[in-house]
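Omission of a single protein chain aside, the complex is shown with its protein chains in their original locations.
What follows is chain A.
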Amino acid sequence: MHFGPGGLPGYLQRLQRCYTRALLNAVDSVGFSPNKALPFYSSNTALDGLHKPVGLVLSSAYVLAAACHLSGVADSLAWLPILTGGSLGALYAALNRAGMRRFWRAPSAGLNVVITGSGRGIGKALAREFLMAGDRVMVTSRTAAGVQRVMAELREEVSPDVWVSGIACEVSDPDSVVRLASAARLQMGSVDVWINNAGYSGSFQAFLDATPEQITRVVQTNLLGSLLCTREAIRLMSEQELGGHVFNMDGAGADGLATPQYAAYGATKAGIAHLMGSLKHEARLLDTPVGIHTLSPGMVLTGLLLEGASEINKKIFNILCEQPETVAAFLVPRVRTVVARKQASAYIRFLTLGRALQKFAAAPLRTQRFFDKEGKAVYLPERERILGKQVQRTERLAARAARRSRELAMAYSLSLAIAYLIIVVDSVTSTIT
């Protein structure tokens, strides 16, 4: 065998160096610098992210050891489940970190963002999240007073020196939308991201009980508004050298399934979700790259959802709903990644079918999260959640939503279960033989 320069000792030395480097890299990828892995959540303390990998290693080791001990196997090999669990935990932590770093990308400069219907609810939460990430945001609401109010609130909630502007806009009025586009171009220079968020549900009620005015407003705000704004946004972006990205908001009905009690809303959202497919083709004809995307916020605890909600509705809300700031924390980093990666079209879903099933499975733990048995709201108002008592809870939920990686978590749980099975089977067969 040929060992290269220095013979066998030299080879061993190089091998050791190689391993040390790999080990250091692994340690580096596991923790210590959350800033690198999650650039959107800059944290000041260096040790902030450390509890996670360590906790994972320890808890995996403990879970597997406890499971094996309780099933009465592997008493003679007590170290095996501990070691297996620990290493699986470490592997998952390392993969998670590496995956996060590979997937996440922040735009090279702050983005210019337009969000329609951002006077409250999810639109406002998105605006706040973009501002926290250092982007410049233009908010809109139907009234000038609403715009002034939300701008003041955002400055207070994020920081007094963020760049936030606003204009009153009725999205179903073509002239008003043109004014919004020209104001955005004038004030921000260019628009990188345009989110058509303005929406109206027309309240939970039978279609026959809805007034024609409500039905008209649902159609005009949701579908016509999205079409007019998308048209204006693409026109604006096709004149920009770097193009831009348009995001439409889907909602219940987007999958084409029936939405009784909010039939008009569901039909408009089905139309909006359909739009992406057609516009993707049309965008290819443009000279500049304009991305056409859809955001799916799932069920969000906002005025739109709560209007006319019954007690049964509220029971479902307890299980499936999230606060707007939590959903925004999930969506915004992904929107920014889409922009940084220059994707042509993406469908970003917060509440996937799998997630919904998971939540239903955990339903007993999720009762009375937002509403008590009488259907009375038990959650704090937005101000308390953002600035007051629940700041830490909100931040924790936001961080968890932002770094969600379901596939990896599933793979981790599965490998832990397989490891347990192997140890059990091994122990059983060895006692038989």
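Basically, a contact is a pair of C-beta atoms (placed from the backbone, for glycine too) under 8 Å apart; a residue touches a chain by one contact, two chains touch by 3 or more; residues count from 1.
The working rule: contacts and distances are computed from a predicted model.
Chemist: Not counting the visible chains, the remaining one has a UniProt entry; which protein name from "DNA replication complex GINS protein SLD5", "COP9 signalosome complex subunit 8", "Chlorophyll(Ide) b reductase" or "Cytoplasmic tRNA 2-thiolation protein 1" does it give?
Modeler: "Chlorophyll(Ide) b reductase"
Chemist: Give the residue, chosen from A:259, A:302 or A:394, that touches the chain omitted from the document.
Modeler: In the complete complex, the chain left out is touched by residue A:259.
Chemist: Pick from A:165, A:216, A:313 or A:390: which residue touches the chain that isn't shown?
Modeler: Checking each option in A:165, A:216, A:313 or A:390, the one touching the absent chain turns out to be A:216.
Chemist: Of the listed residues A:150, A:228, A:306 or A:398, which contacts the missing chain in the full complex?
Modeler: Residue touching the absent chain, from the options given: A:228.
Chemist: So one chain is hidden, and I want to know which residue out of A:52, A:101, A:185 or A:280 touches that hidden chain in the complete assembly.
Modeler: Considering all chains, including the one not shown, the answer is A:280.
Chemist: Given the full complex, what residues of chain A touch the hidden partner chain?
Modeler: With respect to the unshown chain, the touching residues of chain A are 174, 177, 206-208, 210, 212-213, 215-216, 219-220, 223-224, 227-228, 230-231, 234-235, 238, 253, 256-264, 266-268, 270-275, 277-282, 285-286.
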